[in-house]
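Below you'll find the structure, written out as structure tokens, and then a few comments.
What follows is an incomplete set of chains from the complex, kept in their original frame.
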């Protein structure tokens, strides 16, 4: 039998039964980093000056994606979310996205935080791809996870 | 004025007008790598033996996500897709996801390939997160892009 | 700092944290009015006689849209809904849509009621647009909002 909780004894995928778990306050934060040329980071920083649409578009896309996690990740549970926030920091040769999610539910929200950070980074990639063909997204990981 | 094509002269986000571009055969391939413990890679490899649901779930999630790219990435154009394929290779301490997408359209499908690879990797992360708290997703990048 | 609750101190969009708010019974009702030619209102009234599909289609579209509010309005919280009802009244030169929504949640449902009423009105517009080029939708507003 597999050690992977999302498989049953026969190795078949299933959504884990969380019915016996208590409804608790749960939070998670995750990060994703768009690694790009210095000129690209500069373009994103400057483009953001007049209207702010570049980073705002990524923040909005990340928030929307966090809400849609159960629709994207097959074995994730649909959860009500109490809070989603996407923070973006433009560095010299990378843009770092941090996504925080909170819920009161029977299971955690690390996948929501990871999905929000990933889609926000993909949105930045989309907006910059015409000026930089060599970008990549790295370091998608959970930063913290709490409950109770 | 910004060098970012997804902004107009005032720095406002918009979906670029591709109406003047020809409908052409376009392909793209992208990659994402789930970096994990050797024991996790082993669990994924073995879990895949009885039923194959682990890698199949990730492939299906990646294909579905590629089709939903325009719904996730705000400034992407909705496109008909001719082909989507997700290939997954389980290494010693990493699982590599490769997503290929093809269309006949006015714009390319690199975002579809990147989104498919990212969501397939996130799906693997979800299934393995109970056994490995230190995974990360790295190297999300475009491998190739063709047209005509 | 902005008085707009959906922005943080830096003016960045975020989904407000409702985790500290109590789960309560909450209701809201909203209205939208399709202003049209008398002949159009007459066509809608009569078309509705044989099968009722015109108003039924708008009611169903409004109910579905109310359920999808968090997917459409970026900073809305996904909520379980206990009740959605769309009532439509065909007047002489206008069709009035009223949408009622109820939930047991940490935040209200006025956006769900407004979204349901708006999409029901847009659905009527779509069905009548071939016979009336001068319609408009007016008076989208909250009629009532209760909690506890």
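Here the chain labels run A, B and C in written order, and each chain numbers its own residues starting at 1.
The rule is short, and it goes like this: a contact is a pair of C-beta atoms (placed from the backbone, for glycine too) under 8 Å apart; a residue touches a chain by one contact, two chains touch by 3 or more.
Worth saying up front: this structure is predicted, and the values here are computed from it rather than measured.
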Full complex stoichiometry in copies [only 3 chains shown in place]: 6
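Operating definition for what follows: only the chains that are shown with their structure count from here on.
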Farthest chain (mean CA position) relative to chain A: C
Equivalent interface positions on chain A and chain B, same or different at half: same
Rounded Å distance, chain A centre to chain C centre (Cα mean): 30
For chain B paired with chain C, centre-to-centre distance based on mean C-alpha positions, whole Å: 35
Centre-to-centre distance between chain B and chain A (centres being mean Cα positions), rounded to whole Å: 14
Junction residues of chain A - those touching two or more other chains: 56, 60, 64, 68
Complex contact set, residues of chain A against chain B: 2-7, 10-13, 43-44, 46-47, 49-54, 56-57, 60-61, 64-65, 68, 72-76, 110-111, 114-115, 118-119, 121-123, 125-131, 133, 135-142
Complex contact set, residues of chain C against chain A: 8, 12-19, 70-71, 74-75, 77-80, 105-106
Touch list for chain A against partner chain C, complex: 25, 56, 59-60, 63-64, 67-68, 80-87, 102, 104
